[in-house]
Structures are given as C-alpha cells and as structure tokens.
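Excluded from the complex is one protein chain; the other protein chains are retained at their positions.
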Amino acid sequence: MKALFVKEYRQGHLLVWLGFLLAALIAVLHRAWEHGYVKTAADLRELDQVCAGLLLVAAGVFVMGGAAGLFATESARGTLPFLLGLPLSRTRIWLAKLLAGLALAASAVLLTIVPNALLIPGAMREMGLRVYFPDYIIWAFLLFSTTLFWSTLLTRAMSVLLASLAAAVASLVGLVAASQLGLSLLGYDGFLDIGLWALVWAVALFFASWLTFRRAELLQSRRKWPLAFVSLIAVGGLISCVVIAGVRFAVRYQRTGVQQMEAVSVPPGGSVATLWAYGDRVATGRNVGRGWGRSGNSAYRSKHTIALDLETGRELWVGSALVQASASPDGRYLAAGVGRAAVTWRASRRDLPTSAIEVWDLREHRRAYRGPPPGLTDRQTRAIGSLAWSPKGNWLAVRAGLTAGDEAGGGIIEEALLLMRPDGSQPVEVVLTKPSAVSEANDIASWAWAADGEAMYTLSAAGALGCRALPGGSATRIWRAPAVPEDYRWWFNQLAPSPSRRWIAASGFSVPPHDSPSSPVLEATWVVAADGTGAVPIAGARADELIWSRDGECLYVLWHPAGRSAELLRWREGDLQAFPLGVPFPDLSRAAAAHMWQVHPVGLPDRGLLLWGPGGVGRVDAQGRFSYAAAAVRALVPEYRFVALDRRGRAIVTNDRRLLAVDVAAGSITTIYP
Amino acid sequence: MLNSINPKSAVPIYRQIMDQIRRRVAAGLLVPGERLPSVRELAGQLLINPNTAARVYRDLEREGLLETRRGEGTYIAADATALARSERSRLLRERLEEVAGEARSFGISDEVALRLFRDILLALHSSRKDRP
Partner (left out) sequence: MSENGFAITTQSLTKRFGRKVALNQVSARVPVGSIYGLMGPNGAGKTTFVRCLLNLLNPSSGSATVLGRDVVRDSVAVRQRVGHVAALQPLWEWMTVADLAGFMAGCYPRWKPEAVFGILNRVGIERAQKIQDLSRGQRTLAALAVAIGHEPELLLLDEALTGLDPISRREVLRSVIEVMHEEGRTVLITGQDIADMERVCDYVGFLVKGRLIWESPLEDLKAQVKRIRIEHPADSPPDFPVGAMRPERATRETEFTVSSFKPELLASLAGAGRRVEALDLSLEDIFVDLAQGETNRPSSASRPTP
C-alpha cells in the first residue's frame, strides 16, 4: 500500500509545485501593488483582504485538485484494470489514494500559505486563521470529500472539478436551507451548527465513495450511480439522525448545573424574571487577534433562557437562548424575538437579525403565537428590535423594521412601532413609522404605555404629546413643548406616565438640525396634565430618571443642575422639594459616580425611594429623610447589582451567579435562583 | 535453429522433432556422446511448449536414442546410430505409403509410378556424381 501511496503522490506532484508558484505570485503581486497603489492603512488593509481572499480561493482549489484526479484519471487512462489486478484489496487501494490526495492537498495548501505567512503577514491576519481554523478545516474536508465522491463517478478530472464546484455551492445553499428548515420544524429549540452538518456529510461522502469503488467493479457500469447516491443519502441521513439525537440528549437543562446568568430582567412590579442561564461548561472566550474583538465569556452547549417565578423560584419556561426575551408584568406571557442563535457545539455564536416573534403562555405552558407580526408577512418584516409589554400585559409593543411594498429589490425600510395582542388574535396596529425619505417633523421621539395599558402616549420630534387610545384609536394632542426654531428637533429621553393617569412626566432637549456647537440647546423637564390643561416645568435641565410613586401622586426626579452635583427632586401637586444628594452621600458628580455612589433610584410601595449603588443601600422616606438599610443588606453591595422591584416590593438583585430577593424594609434576603 | 517445426502439419510437433533428431543421428550429423540442448533451451529455441520438449526427450530416451546424465544434460546414446539407422527404413516406408496413396488417387498405374521413382533415383545418382 505504501508503494501505491508514493505512486499517487508522485503522479500528482505537479499540484504541489503549482501551490508554490501561486504563493510566489501572490506575494509578488502584493508587493508590487503595495509599492504602486497603497497610500493609507485602509488601503493596505484592503489589499491584505484581497490577498487573503485569493489565498483562500487558491487553497480551496488545491484541496479539490488533490482529490480530483485520484479515481477519474485511472478510469480515463484505462489503468484501472491494471491497478485492480494487484494483490491489494479495493479498500486498501481506496485508502492509499485517499491519503495521497490528502497529502497532496495539504502540501499544496501549506506551500501556498506558509511562505505568505512570512511575506504578507497582513493577509494572514485578514484570513483570521486563529479564529476560523476549525471552520477552514471542516470546509476543506467537505470540499475534498465532495471532489473524491465525484472522482469516483466521473472520468475526466476537469468534469470532476466542475461537478465538485457545483456541488460545493449547492451544498452551501442546501446547508443554509436545511438550517432554516430545522428552524421552522424544530424551532430554535436546538438546531445544529452548520459546521457539524458539514462534517457529517463529509463522512457520508467518503463512505459513499469507498462503497462505490469497492462494489462497482470497473467503475464503468451505470449501476455505480444509484449505488453512490443511495449510499450517500442513507449514510448521511443515518449519521445526521444519530447526531441530532445525541445533541438533543446531551444538551439538557439542569438547574444545579447553572453557574452563571446573563441578561437578568424583571419588569418593574412584575412577578416573573427572565434570564440566560449558563451551564457548567463556561469557557473564556478565545484569545482572538487584533481587530476581531470577540473576547469574553462564551458558553459551550448549555445556554438556556429561563422564565422564573419570583414568588416560588420555579422555572416557568426553559428553552434555548432567546434574544430579547421579556416577561409581561402580570407574569402571564413570555415574548421573544426568534433569532437564529442555535444550540452550538462550538464556542462561537452567529446571531442573525430576528424577523419573527414568539409568545408563550406561561400559565398554560403552551405557545400562544409564533411568526411575523400578525397581519404582516415574513418578507415585509426585516428585523425585530425591542419588545415592550403594556403594564397589564394585554398589549405587546414591537419595534420592527419593515419593507415598504413588495418590491423584490427590497424597498424602503421603515421603522415601525407595532402593537399586537399576545395571542396574535388581531392584526397589528402600526402606531408610528419612520420613513427614511420623509421629513422628521412628525417622528415619534418617545413613547410610553399608559398605566392601564389601554392607551399610549407619544411624543413627536416637534414636541407634541399625544394620547392614543387602544385599540384603533386616534391620537389626541395633549400638550406641546415650548416653541423652538422651526428646524430644531426635540429629543425626549424620559417619558413617564403616572400610575394615576393624571399626569405625564417628560424630559427632553432640542437640538439644531446639524448640531452646530455654537447654537444653544433648550432642555427641560415638565409634568404635563393628562387632561390637556397644561404642563408644569419642574427643572431647567433634562432628568436622568423620572420615577412615580405607586399611587401616582408623587414624582422623583434625578437630575444634574448645571455645574452642580446630582440632585433629587420630589414633586407633588403644588409642591417641589429638592434633596441635594451630597449629604449624607459623597459627591455624586458624574465623574465620581463610577467609584462611589451610583444611584439607582427605585420607587417603593409607599412614597419613598430606594437607593442602591456601589456605596451602599438606603431609603429616602416620604418626608425626605435618608436612612441606611440593614448591615446584611448593605453587605451585598457592590457584588450584587440592582435589577428591579418585584410585585411585592422586594428588590431583585443579582451578582450574575445568583438571584436574590431583598426586602429592604425588613432587612431579609431570600435566594431565588438557582 | 537446427530443428524446424511446422505447427500446422498434421504430424504432432513432438513427432516432428523426434523424427528430425533421428534423421540427424542416422545421417551422422549427431554422434553418440554429443550433448543436446536442454529441455529449456530446446523449448526456447523452437518456441514450443517445454512439456513438448520434455516429452521428446523422454520418448527418445525410452527408445534408447538418448540418455540423460543427472546434473549434466542429455546426450546421444552410444548405440544411437545403429538404432537410428534401423529407423530409416521405417521412415522411408511411411513416406512411400503416402506417395503410393497419392499415385492411386491420381489414377496412375503401378508401372508408371515405379518408372517415375526409378527415374528420380537415377537423376539423383547422376547429380551426385557431378558433385565433387
């Protein structure tokens, strides 16, 4: 067998020389181009990218070339009967040829890449070998095995190459299509990385090629075609089933295995928390080269989205990692954008933009809705942005990008705010759109749900506050921000309707159209009467936070007066009080906040305020007096960060490994999860 | 090659070779004690089956014309010439039988046939006389 290996290698050694030649050619071209045309670093980077692309294409061609002639030329030249007359079993012959082909491909690729690694390091960086090396190996195997398969069936090396190219393109398309199919068939509940499929089918192609060579006599009968394809599909299908079953079996959620959490989110006053739970195979991110910046934690195999009942600590829903999962405030529904973030077996994730929504009913544990926003099609929906539940959980607001019209070339993308029922029982209401070509005067700059979820408030860029009743109501104007020069535009960073429905607090600023630095910027904070009778300006600057008390009669405003440290204002009808947070808090200026106190003002059930930051935990009561929380609670900072207040008024805090519920008034701490 | 064969002839190849060897011995072209080519050499020279060559030697040895000395080769036997000569008549008789059959089939009478034979013999004598 070794003699055959040597013979095959010698027969194909031209390929290796070609690799060397090509490497030299690319290096020379790079140098020449660099001398002549490269002026800036960006140009150099572009040249490197082009060279990297050329090298990759060349490597691909060599991989195919190594395999193309292995069997085809024997059939074409008629030397197959001679070869088969040797005292070697067909399997050994096949194996010797396979190894020789791999050796040829590897030699050629190495000869192409290695000199260029020394001569054009920039191109090597652009190829991202360290990051993508496993990918390259897998795809090289798939390419090689495809070419080997066709070499067994066809008789001319050129037709083998063409067939393999066609097959490679088709299989890439097919893999993507299968990925989509798996997505729609299995949900995102565990479909597999494309790389794994590539490996599976590479193995199947090898097997089919071996079987055909072993069984199909002199490779001349027509019988070899059904034999090759049937065995390919049978073996590929079998291995795929085994792999799918294995992965589904292996990837399981275990609460005790959770070691880290991410994206913990609780709707204010809600009873359900959503989080990503990572299993016990967390690995630190790969140390990637410059410019690729994807360091950080990445999980192997065990990343799940959990919806947690904060009262009992029980998991209400467990599934593969969703994007933008958000629970309704009443704890009944869980909504998420459907992404392509599949269960992966390698450390990288590929998130593609979402274009569908899933809503789960947590009480009945069934899926209430799945698909594009109701009334729209997949084609019209380009991307799903953020999701926001109405306070009573009867509406779900979806920020989405839409394709206007049905043009195949992809029409204008509009940004729209869509309102849908959780079960998708009505077509969406499109509240606002932001067509790119139209002037921005009627843009919605900010919006917020009314407290009962039956209406929403919108603020336009021209400063008009409107109230729109749902469903299907039209907007009524309540108030208009003070006039500004006509081409100025309002930005509202805070919009907070009061729970009592009597007031709406708004904070914003206006900017000139091209943001010229010399023009003044008008900013302020107002409390607007919901019945349209007017607004009360309560601060001459925008607010960082606007928080209403539970009964909606008391508003806390955290803001930074010009040149002074942060201040807390409390407004009641007819009363405005300021609490400079300097005493007893250390300096709260923006620069110091990172080190000392970082205030998270949070409304408590009574009219008080909870402050939680790296410096400690404390309460400001309705009379404005500050008191520290119990020592045990204070000990949680700075490790634990604040998430939200739940329905019972407990502070939900997390250190990304555990989830705690803290009753600040009583000083009690309960571990909720894991 | 000093033996020639006609593969197409009705006479089997081994018989042809055997006859040729006998003829050469009888004519004194091969003398007792002379070494013959080995089976292998004979087969290679004549391009015949070695089995055939072996059979020739085997049969001739059985007749007493040849003797094989182990490890040395095949030689003409001591009394080969006498044996070969006694074969001459047999050989001639065989040929004459063929000729007689032909004469009969042509419809030539016995007297005419005999007269033809005598003329040929006389012609041979005179041509031999002319030769030095």
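Per-chain numbering from 1; labels A and B assigned in written order.
As a working rule, a residue touches a chain if its C-beta (ideal position, glycine included) is under 8 Å from a C-beta of that chain, and two chains touch if they have at least 3 such contacts.
Not measured: the values here are computed from a predicted model.
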- [ ] For the chain that's not shown, point to the residue among A:A3, A:I137, A:A469 or A:A631 touching it.
- [x] A:A3
TODO: Check the options A:G85, A:P226, A:G472 or A:G574 and report the residue that touches the missing chain.
DONE: A:G85
Task: Contacts of chain B with the absent chain, listed as residue ranges - done: 5, 7-10, 12-13, 39-40, 43-44, 46-52, 105
Open item on the list: By the contact criterion defined above, which parts of chain A meet the unshown chain? Give residue numbers in ascending order.
Closed with: 2-4, 6-7, 10-11, 77-79, 81-82, 84-89, 217-218, 221
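We adopt the following convention: only the chains that are shown with their structure count from here on.
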Task: Intercentroid distance (Cα basis), chain B paired with chain A, Å - done: 104
